[in-house]
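Excluded from the complex is one protein chain; the other protein chains are retained at their positions.
All chains are identified by letter, namely A and B, in their written order; residue positions are counted from 1 within each chain.
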Amino acid sequence: MSFWSFLGVVIPIDLLQGLSVTGRFLFKKKATIRYPEVKRTPSPRFRGMFGFAEERCIVCHNCAKACPIKIIHIEEHFEELEIDGKKKKKKVLDRYDIDVKRCMFCGLCEEACPTTPVSIWLTTKTYETAAYERNERLYFTKERLRNWDGVVPFPGVVSPGNGMLPEEPGGAPEHKEGA
Amino acid sequence: MDNVWIAYLLVPFVKILIILLAVILIAAYMSFAERRIVAFMQIRLGPNRVWPRGWLQPIADALKLLVKEDIVPARAEKFIYMLAPALMIIPSLVVFSVIPFAPATTLFGVFKQPIEPYLADLNVGVLFVLGVSSVGIYGVILGGWSSNNKFSLMGALRSAAQLISYEVPMGLAVVAVLLMSGTLSLVGIIEAQRSQGVWYIFPGIVAFFLYLACGVAETNRNPFDLPEAESELVAGYHTEYSGMKFAFYFLAEYANMTVISCMITVLFFGGWLPPFPNWLAAAWSSPALAWIPPFAWFAVKVAFFLFCYIWFRGTFPRYRFDQLMHLGWKVFIPVSLANVMVVALLVLLVGGGK
Partner (left out) sequence: MAPEVTRPFDDSEEMEISFGPQHPATHGVLRLMVKLDGERIIEAKPIIGYLHRGTEKIFETLTYNQAIPHTDRMDYTAAATNNQALVGAVERLMGITIPPRAAYIRIMLAEMQRIASHTIWLATHALDIGAMTPYFYAFEEREKILDLYEAYCGARLTLNCMRVGGQPFDLPDGWTHRLRQFIDQFPHRVAEWEKLLTNNRIWKLRTVGVGVISAPDAIEWGLTGPPLRGSGVRWDVRKALPYDRYDEVAFDIPTGTHGDTYDRYLVRMEEFRQSVRILRQCLDRLPDGPVMAKVPKVIKPPKGEVYHSVEGPKGELGFYVVSDGSAIPYRLRVRPASFINLQALPALVRGHLVADLVAIIGTLDIVLGEIDR
């Protein structure tokens, strides 16, 4: 073999090249985010914990039908209400339960909701829903969905009961795409 | 020292205590340094939570290993099972008795007479180091055999084969240094480097690379760490060990690394000598720099080679076992033999050690 290739074998240039790469990285800025003191802000479209607005919900069952794993359980009854002097039959929501332990956060329920802004949305930037007991604590009834019992909201996010509104794209009024 | 009790009992006892404590602390903090430095090379922070900023992590690890349940496999050979980790760590610690850390010093006038910081200066120091560190191989084989696990045994045998096959080129590389210095005593080698005015790495650069590579292979470190890699089929010899016995294997590995790093600095880099002692003698005796103790030079050089060990771990893939053996027997031994002949010729021409 030629002199240069012999030299290349004897002096491990390839190994020294590799060492130079790792050596340089020794002094670069590190990528670790020091959770929990520092948290990474999810993007606006991040599919996190549910927000549910009962006052907007028209009980059309679209979300329950769209869910691939059927974890939304809705029950309602009809009531005769006095609105503007006329007697009307209105649907009143009895039960709106989401089994969050099974949820895969696909967002199909949010896409199916026809109201503007949507009544069920996932773009809440909140992902800290861990619980010690799975079956009780991760089954969210209407009341627990409103006050986000057991959920740690992302800093700066208010719970739905305090008037949180959904973010774009599927939620905010101007950005609703046809689907 | 007038009093023979002090000279021959108290002083060595204190030295033994200091060396033992220092070596164990260094080995423990090497594990921390390795995790941190490898992490820094991998764009992440290492352990940085245990107060303060991670510096108590080795203490936490040691405590955890101490209180861990000591599992002995049901059909293991109990006596040898207990003996093997000891056989591994005792030679690593014993070797530190001959390594010269600094020249005889009065510690800025604290002692009335100069005390040598090292424990003993055998005039066969190099032979002692090579011989005693080979006893550690017994710990590997017996550990793997007594675990009553065929995979551990295979891993132990592979590791032992690797260790003994890399002893030969290591010894031959050392022979090149001995030719230049003319003495086997470690202090004598440093003195020879000082009197000849050149660190042995310059004439013996091939020997240095050989010794470094063989040293890495001797301590079962990357890129020669196939016997203890997790993604291989065969488990390592320390699979069945838990608790403090596993800690001993762990410490023994880091102590071995420290031994090899110390040997590299003594043999090739002038031990406690400042850089270029003869040319820059005027600079080193000037008041600005004269206060640097020789031990600091020794420590810096050893630290650099320990860092090199960690650097290799973070960078290289590992050799397959047959490639490893091929490298040791078919590449390193011929090169080291040729190196011995070239260095002998050089010594004859230039006139080296007596």
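Brief remarks on what is shown
Throughout what follows, contacts are C-beta pairs under 8 Å (C-beta built on N, C-alpha and C of every residue); 3 or more make two chains touch, one makes a residue touch a chain.
Given the structure is predicted, the values throughout are model-derived calculations rather than measurements.
The chain we do not see here touches A, B in the full complex.
Among B:R49, B:K78 or B:R320, only B:R320 touches the chain that is left out of the view. When the missing chain is restored to the complex, the residue among B:L226, B:A252, B:V266 or B:V302 that touches it is B:L226. Although one chain is hidden here, its contacts on chain B can still be listed: residues 38, 41-44, 222-223, 225-226, 229-234, 313-323.
Touching residues on chain A toward the chain that is not drawn are 9, 12, 14-15, 17-18, 20-22, 25, 31, 42-47, 66-68, 104-108, 111, 122-123, 169-170, 177-179.
By our rule, only the chains that are shown with their structure count from here on.
Put simply, the C-alpha centre of chain A and that of chain B have 53 angstrom between them. Listed in rising order, the residues of chain B touching chain A in the complex are 37, 40-45, 311-312, 314-316. Of all residues in chain A, only 15, 18-19, 21-23, 25-26, 28, 30-32, 34 touch chain B in the complex they form.
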